[in-house]
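To start, the structure itself, in structure tokens.
All protein chains of the complex are present and in place, except for one that has been dropped.
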């Protein structure tokens, strides 16, 4: 199987490296060509454009930072689509919205090619260690044929069904994340307002069945109530809450708590906290 | 130091055993005397009443199941208070409300004795393994003098300040627990309603920063939506939400999400789910 | 029928005047005796204490400003209760909580007397014009026998059942009032935030089926967003919301909207708006 890889940033570079180490032959492309050098040392071949990558590969993997970047390497005369043809596969591992994925699938199908959305959970270290969680959705034949690639990049690989399901799964996941951040923030607000020691509160939370990595990471920031360096900006989280609520409206599922939590996030946005971390919702919760 | 121990149920029996094994001399009492036998084999002396236990000890530890049971061994002519005198200490490790603890402290102080509330987090196994989390609050001199006892029963021991703080800490903790259960339930409702695979949803939640023991335990029950065996009955949890909201009103702390979550718990009560597990709130969330 | 009247403030003075004009003989008492003069001119007799009023009357009417004032004229050696005896009636028209009324009923019953709580809706002008709305609850025999009095003070008189029901009815009424004030505030916030003309918004609201006197009164204050002279202080309204939610908990009735609205009122309290009008909740709603 000839493999193409487009997008060699922190994530994509590490993932392509793992494929090369596993013995795959790679045709690669990146906007700034200097990112290609370490991969060439491992045997990769640099192509002139995403189109050329697609023409010379059975399966093209893309790993871009944003939906706009996905469109940039996908569309146009030098894009991946221009090089796709019947029987080939396009695996987009970028994190994008369902609509972008559904459009990618439609364009690939018009060429007679297959499509798989396969966003990942995990950042730099899991990408380097090949321990990513990969959520795949779309054409199951392509999932099967590209599995040998995916298993060299992640430790847990799930097939979620039709294109768009990976994006939807992420909305449900982020809904839970916001619920937990809000619960933590309200708990800290009550503990603090009642004169309890908030450091002890966090210690107790971490000693029982509620213990989780996010509370360990965000709890001290919420207690300190000063800096909220953006791991995941609040305005993007609020957008996901909005999309989760729209999805819920489509399927007629009431979500009382999430609707209230969305208003707390909107209140945080209205107070100019959009660029801070999504845990900064605690700023509007503590009186 | 002469130590008394009143209340030898599953928890108290295991905790007293750990004290005996550590070399403490124990005067003990239990309503049904047969629970005393194994401890007598380890060197404990059975007293005729809680009063006699208190008379013959420097520090009396009590471990009862309910506030009513605490009053039963504490008050009356044969109760612990009747045997307390200046300089002695009363350590109540039962889980009770703040008012019960504050009353215990007042009664002990009237006798010139000291009081410590010291409820625990953890059940049978941690009690046997001496790995309980102990939340102590009240008279700090008694905390210091009884520390050699406490450290034989728990692995993490925190002093939370004035009497009542342990009960308040538990309210803040349970508020977070309800927030997490509701977030999990709404996430599962959205995933299920959108046609996503809920088992995969749980797997994904458990693969990242939100992963926690409670989700692993309750997630499958909520997905199955059938049996909710009561680890912590819903009606007790709703009572704690109500008390948390009252505490918040006293300190003028708005809690928008918790107030909404309390209504979901009330709706569950109104549907007759009070005796099921507190995770059965999911029954009113899923449409 | 010999009638007593205790409490001759703005409301009580006007109400007693109407009874005198209707031909009733009145024994009266007021803390500051100068308020009695105009009534004496109409034929009333001043008594030495509330006790004496009760002794010389078949039915004693009281109209005090607060629960504390009710206790002051009710209890003690010179209070109304000291003068009550079997067959007499005590009609308390003050606005008090259910617990105060229930205590009054119990005390009267111990004397063999009857009790009626009969708070009014309406202020100075309706008191003078005898157009008050009177909500009576308690002993129905006393309701029947005192009806000739009540109909000289109000234009609409309702019997609500057992003692406490008048207070409960008021909680349900105030719940609706808060819901309407919040709806108006959120509507104005959206209209204003969307660049609509808020004066036109109020005009349109007032031209259709939603038109009501409160919107006409409070709408312009909320739009101006400056002064909120307290007709009914926000902290008293929040207390009523709290009591309404407790009543709802007792009867297991979820109230999702009211619970959220209560948090808005709590947020207003936390911002120091407790002494302003209850419509000042709009201050925490408008971003």
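As written, the chain order gives the labels A, B and C, with residue 1 at the start of each chain.
Operating definition for what follows: contacts are C-beta pairs under 8 Å (C-beta built on N, C-alpha and C of every residue); 3 or more make two chains touch, one makes a residue touch a chain.
Because the structure is predicted, anything quoted here is derived from the model rather than measured.
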item: Chain not shown: contacting residue from C:1, C:33, C:106 or C:176; value: C:176
item: Selected residue (touches chain absent from view) among C:189, C:230 or C:270; value: C:189
item: Contact with the hidden chain (one of C:102, C:140 or C:204); value: C:204
item: Contact partner of the left-out chain, one of C:72, C:140 or C:247; value: C:247
item: Where the unshown chain meets chain C, residue by residue; value: 121-122, 133, 135, 156, 158, 160-161, 165, 168-169, 171-173, 175-180, 182-184, 186-191, 193-197, 200-201, 203-205, 207-214, 217, 244, 247-248, 251-258, 260-261, 263-264, 285-287
item: Those residues of chain A which, in the complete complex, touch the missing chain; value: 242, 248-249, 252-256, 259-260, 262-264, 266-267, 269-270
item: Where the unshown chain meets chain B, residue by residue; value: 256, 260, 267, 270, 287
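What we mean here is this: only the chains that are shown with their structure count from here on.
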item: For chain A placed onto chain C, the superposition rotation in degrees, Cα atoms, nearest 5; value: 180
item: Distance between chain centroids, defined by C-alpha means - chain A, chain B (Å); value: 40
item: Where chain B and chain C are represented by their mean Cα positions, the distance between them in whole Å; value: 44
item: Multi-chain contact sites of chain B, meaning residues that touch two or more partners; value: 248, 252-256, 260, 263-264
